[in-house]
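For reference, the structure discussed in these notes is given below.
Every protein chain except one is present and positioned as in the full complex.
Moving on to subunit A:
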Amino acid sequence: MAGKAHVDDSVIERRLRPIYEWLDAGNNKKAVQEADKVLKKQASLPCARVLKGLALLRLGKRDECEGLVAAVVKEAPTDEATLQALTICFRELHQPEQICRVYETATKKEPGNEELLSHLFMAYVRVSNYRNQHQTAMRLFKLKPKNPYYFWAVMSHVMQGVKSGDQKGREVSLLLAERMVNNFVKEGKIEAEAEVLTYLHILETQGKYAEALSVVEGELGNKVVHQPGNFLRLKRATYHTHLGQWQAAADVYRDLIKDEHDNWQHYVGYIRAVMEISGRHSPTHSLNPPSSTGVCSGSDNSSIGGFGGSDNSTGGCGGSDKSSVSNGGEDSGCDTCDKEDPVATAAAHLAAVRKAASTQEYPDRGPFLGVIHLASTLHHHGDHTLSDTLCGDLMELLLSYITSYGDKMCCYADITQYLPNLPQERIAPFLEKVEGLVNRREDGVPLDVKAMYRDLCLVQLSRALGQHEHLSPQEHIQLADSLVNRYSQTLELTSNMADTDIRPGDAYLLLAAHSYLRGAGVREGNTTHPNPHVLLRVAAILERGIVVSRANFQLKLLLIKVYNMLGASEISHTVYEKCDLKHIQLDTLGHTLALQALDAANYTAAADIFSATLKFFMANYKDTSDPLISSYKYGSLTRIPEFVEFRERLSNSLHFATVTAEQMLLDITNEISSHSQLVEAVSQLDIDPATDKTCWDDLRDNRDLRVMDTWDPPHRQLQEVEVNANVSSEVSLLKLRNLTLRLVAAACRLTSHSSSNKASIRDHQHRSSSTKKDSNSECVNGETCGATDDATLLADLTTRLHQESQSCAQYRASSSPQLPLQGPDPSRIHLYASCNLVGVIVRHSEVLQQVHKSCTQSQGVSGEVLKAAKGEVEAAVAAGLAEAQQLAVATLVAACSKESAAEGEATQSETNNDNTFDSLSSDLSKLSLATSSPPLPRHGLERLHHLAQTLGVAAALLGCCHSLLRPIKASTSKKNKKRKDPVITPGVMTEFSSYLTTLSSQIHQLKEALSTQHKAVKAALEQHTKEEYTCLDLTSPLTGPEDAKTIGSQMELSYLKSLERLTASIANKLKYISSLRL
């Protein structure tokens, strides 16, 4: 029997091979054909049937695939090939649970099959079923007593603990894991490095540092052989630190410094330990000394030791604090009190290290910065005199550092965290001395590249030390001009650099751009009217910089920001594409351009970016599952909690949730022009009106807000509180969006003729198998409406939406703060809330509810409700109309023209009665920069976009009304038949119709106004093109008429396209609403 099966196997394998090949080649049709061929010969061959199913699935025939697969599953296959094929199938069907079922059945049939059991284990890993993982691993271990199996079981306990909701469960699971390893240790069964690392991980997670210390110092430590050389010592130092054994920690770190004098973490650990020994306790747990700024310096969870960041959060801190109290005294006690201050010893030691390093041909920076770090830490503790005595004067130390390393690009970044310790009165002399280090030509231009770096360092330090804080707007502009000049003058010094390198001088442009933007009023409480002329000039300069330094992403990121400010998202998108953002960057840098494109009505770019972004997030589950399995296979067990944490952080990304919602809203509003289209679009989407699965408390802000360079003094940099406020406003908007989507879905369900129950079951199944959100993480704080029927649900959602918008009142009153340049763009909710558009949706939903009631309960429709809706939408459209008429798109170039500038000079005193601008106008208008700043088109475009979307939602709700009223209208028009039908006052029909007529004519006006603007921009574009944009003055030392031509035309083209799409979108609404006549 066995022999026969074996023969069969090889034949089968040969027959199946072509199917695999076609599948691999992506030719699914051929794969189906090939499978059919095999099945003709051997109709029951399970693997061939599954492979056919897989090919069908990939061809989009999900139902057929499920049928084939279900039949095979029923037969309970146990052969490797079929099971593997099923695994792939279920993975692609997003039904990982099914993989477990299949292997459970198979292992029941063949309980002694090691291979099958290990697949079952991996299947549980895929769905994070830690309990079953553990059981399976133990079954494996009993079957074949191999260490890895045992440790799979150990790690399953660990994960069960780490992911356990309650503290008790966590402790128990971790303790169980520890015991399991302890038993193995006692029996002398520990073999591999991975096992020791797992042991350490378990102890660390529980805060058992004393035990961990004895492991690394004992026999088991010898098993760690493949790690970097400092691994064990770093572990020891970390454990001593956690235990408050400061002397021991200091000793280890001192040795580490001796061997690795450029490895910075050793200095940080050493100096902290020494400070503790001497009784100068660090006030916080922070290991970074006098860190100057909010979010931008110092990663909040950088850990001291070699182990993963998750360790810190999972239990380290609490335990270590306690032990530092109890043990700290012993170590630092009496043996130090009659001796020299340990800080003095440390200072002497660090000085010696520095001396030794200075004999190197190219001295490493670590030893030099180490002394500064100690001095700075002492200053921070108020020990100014001691610092001066032991380390020398801080200013002199910094100066000597700059003397040595000021010609490196990184010099500023190296010392920036120490600048706040420089006394105010030393700043001027300090900068004077730094200036003295710059080799200049007679005209002040740096002599060579090294001098350039020094010059840049000087400018950067001046800015960071507050020297540019008191400049007037005019002086900011002048400073910026001089920096651009400096860039041009030094360009030739770097002409021989490779294309792939960034030019040192690029920093001049960045500094200049920051100054221009400051001078233009960006961030001076003046969010709506930064001077567009300055913005254009900055854009031109940055564009020039990018041509020279193609690799410089700092220039690109800033440029995207500037175009975003202008609302010229076509050009933002062009620059964005040059950044080539991919994969995780779509999350971390999604804030540079995604929603901005949407709001500026650049729907094509928005759809592109959204689609790539969503694709990345959808693949997250699969992309992280396979490595998780690999971690078990290759024994890198300590990475498992990290991978799981990473996966969850991505699936809880706020950006993901936002893009998901915005994409759906776009799908049901932008191109929809009839009710049937809407119903179809809504049914395609995965919206459950009854439940919002968002785990609001777990949403994560994954944006990288540290990537952009800034040299502002600490108080001007992005503050954590600003980021938090920005996040909560984005969350508020997301809540409004999700409620709106659910409202539309509920409305569709209410009016759909098919049984709503069926739909909800299908929705539910679809949802639970979806991988959009981690299907394994139980959603504890997502919320569900308790509504029992569709009408109550709609009413409930309407109330919720109303309440939610009330809670956004705070945003309505204020305009969105412009955050520092490295921060995100202004949050969107202020503008949205200020347009009162949620009211329009709420009112229309109320109309729908009334209409529904009148149809089902023979109630009349109150005219008041319709009137209220009418009032709300009329106001919104009227505001939009005004917005459309004022839109400064066609006039922007003219407003930045030379003539306009001259005009501004003449009428400077009366240019602007906007209070926020008063203070600037006197200075700025002297330049050719500020006249009466025309409002930027961006806000107008955004308002119109929001209006268009809202009208789309209103149209959807009216469409639902229509589908309720139409059958009644039809039946009443048949006259006298069936008097039992719900009575609808004929007045309702008339009112509804007249309402639609008014609304249509209003929207028509809006459309006309947009068309007029469109024509005006087109005319302006043609006119300006003919004149080669001579009217636009973007002259600077770097830019001229050519740049005006390029940027002016690109900008007008961008506006033209935005208007085109807005007009089309409004036209769709018009068509939709017009089609609803009864």
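Keep this in mind: contacts are C-beta pairs under 8 Å (C-beta built on N, C-alpha and C of every residue); 3 or more make two chains touch, one makes a residue touch a chain; residues count from 1.
The rule we apply is simple: contacts and distances are computed from a predicted model.
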Name per UniProt, for the chain absent here [options: "N-alpha-acetyltransferase 20", "GPI ethanolamine phosphate transferase 2", "dolichyl-diphosphooligosaccharide--protein glycotransferase" or "GPI-anchor biosynthesis protein-like protein"]
"N-alpha-acetyltransferase 20"
Using the definition of touch stated at the top, determine which of A:L143, A:L447 or A:I584 touches the missing chain.
A:I584
Going by the contact rule already stated, which one of A:E75, A:E219 or A:D501 would touch the omitted chain in the full complex?
A:D501
Candidate in contact with the missing chain, chosen from A:A70, A:A619 or A:A970:
A:A619
From A:Q135, A:S214 or A:N263, residue that would touch the chain that is not displayed:
A:N263
For subunit A, the residues touching the chain missing from this view
225-229, 262-265, 268, 288, 291, 297-299, 301-302, 306-309, 362, 364-366, 368-369, 373, 408-410, 413-414, 416-417, 498, 500-502, 550-553, 557, 579-585, 588-589, 619-620, 622-624, 626-628, 630-631, 633-634, 636, 639, 642-643, 645-646, 649-650, 702, 704, 706-707
